[in-house]
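Here the complex is missing one protein chain, while the rest keep their positions.
Lettered A and B in written order, each chain numbered from 1.
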Amino acid sequence: MSVHTGELRFSTGGDGDVVDLTARIEEVLRSSGIQQGTVSVFVPGATAAVTAMEFEPGGVHDLREALERLVPSEGDYEHNRLNHDSNSHAHIRAAILGPSETVPVTGGRLATGTWQQIVLVDFDDRPRDRTVTVQVLG
Amino acid sequence: MSVHTGELRFSTGGDGDVVDLTARIEEVLRSSGIQQGTVSVFVPGATAAVTAMEFEPGGVHDLREALERLVPSEGDYEHNRLNHDSNSHAHIRAAILGPSETVPVTGGRLATGTWQQIVLVDFDDRPRDRTVTVQVLG
Partner (left out) sequence: MSVHTGELRFSTGGDGDVVDLTARIEEVLRSSGIQQGTVSVFVPGATAAVTAMEFEPGGVHDLREALERLVPSEGDYEHNRLNHDSNSHAHIRAAILGPSETVPVTGGRLATGTWQQIVLVDFDDRPRDRTVTVQVLG
């Protein structure tokens, strides 16, 4: 068994921007040479989350709208008041979705579905540079 | 260290159907012979999720009702409009819950609680055949 680490660096638009990480995770997996194991994908930072979805414009739109409805950008938030900040909604949404997913690897490939991508959702209220850590074990 | 892969195949009723996977995950774990490590459980497909809960009729009912209230089946969804589809709510719910959980293994057993099961929730709006991948590392 071995461990192989990849770091994906990219910029986001913030404000619920969804970034498809799948091709770059597969690149890390290929370069690891690992055939059977797991890939753990993790975003450092408390205002973004990692999850899976069908990455297409309609689904991206609906997810953003649902989260805006459930946890509105504007609200009476203590985090914003105490820290003279404006992104409390981003913190709440990120904590609900969570920063990590772990995907099995079989036959050198991610065990994802055909219409399922691993994505980062950046909830922060401004564009951000992000680094996602991809850890392959196998 | 070694890797052991199991695939659980089953049918669901869709529409928020909750399937208890615990016994079948434990079977994969036993057949792996691994005593200490992790089990990662992952559902391919963008309209179902893996999580943990006490699998009993009341909790299943309440979880389904809460998610129907928070992310209604009927709504003005872009995914449905663009793709002539009807399961946008399923995509949104699945992205919020996420496709994977990782459970520690100690002494050859899942470190789950007594009244805690690992479940699949199928949010799609029709019955589905599902395959869940169980990856044991240890």
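We take it that a contact is a pair of C-beta atoms (placed from the backbone, for glycine too) under 8 Å apart; a residue touches a chain by one contact, two chains touch by 3 or more.
This one's a predicted model, so the numbers in the text were calculated from it and none came from an experiment.
S.K.: So which of A:V60, A:V105 or A:L137 would be touching the chain we can't see?
M.R.: Considering the complete complex, A:L137 is the one touching the chain left out.
S.K.: Spell out the interface residues on chain B facing the chain that's missing from view.
M.R.: 1, 36-38, 40, 51-54, 56-59, 61-63, 65-67, 70, 96-98, 101-106, 111-113, 115-116, 137-138
S.K.: Which positions on chain A touch the chain that was left off?
M.R.: 1-3, 5, 38, 40, 42, 44-46, 70-71, 77-83, 88, 91-92, 94-96, 98-100, 102, 133-135, 137
In this section, only the chains that are shown with their structure count from here on.
S.K.: Just curious, how far off is chain B from chain A if you go by their C-alpha centres, in Å?
M.R.: Here the centre of chain B sits 19 Å away from the centre of chain A.
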